[in-house]
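Report on the following structure.
Removed: one protein chain of the complex. Kept in place: all other protein chains.
And now, chain A:
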């Protein structure tokens, strides 16, 4: 489905942001997806970190430019600038810490305040490998995702579970929106300027459904 590709070789460039409370595992989701690495003792993210990876969707190369933001409250005012131009987001909570699930609403509001209304959002319950410590049920999270009209998956960056799926799903959905839009206008999607981040102006919600991959 997807393979690591040379950086310059892509048809679409989509900007994604990773948001959620401090310590939920955003940076490890990113490193798992972009470098297939996991670090139990990774440093806290200060400001923003950035990585890219290209995947194949249909016959097109989609390059994801992923911005991993600092989770602590204090950094929000600054990190909001990083949202500009984002067409997809992974909103992450920790299934073993209920408070990180409670805070998701605030994150969602902030995201919607700073991005295009049609941004594709994947709600991600990370650390699903810690089964004995679970504090947030899959049902609760699924209900939330349905209510907020976002996608939903539970992941484990440690066990490499669903990480690929979560990112790929977001990228694929964005791709569908963009290519459908291009089709509607009778435009060639490949003609879109390279290197420009594509804004999802179309109505994404029409194609949204809750993808469920609980573990």
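A few comments on the model shown:
Note that a contact is a pair of C-beta atoms (placed from the backbone, for glycine too) under 8 Å apart; a residue touches a chain by one contact, two chains touch by 3 or more; residues count from 1.
The rule is short, and it goes like this: contacts and distances are computed from a predicted model.
Within the choices "V-type proton ATPase subunit", "Cytochrome c1, heme protein, mitochondrial", "Translocation protein SEC72" or "Rab-GAP TBC domain-containing protein", the name that UniProt assigns to the complex's undisplayed chain is "Rab-GAP TBC domain-containing protein". Of the options A:41, A:59, A:113 or A:139, the residue whose C-beta touches the omitted chain is A:41.
By the touch definition given at the top, chain A reaches the unshown chain through residues 7, 22-23, 39, 41-44, 46-52, 65, 70, 72, 74-75, 77-78, 81-82, 195.
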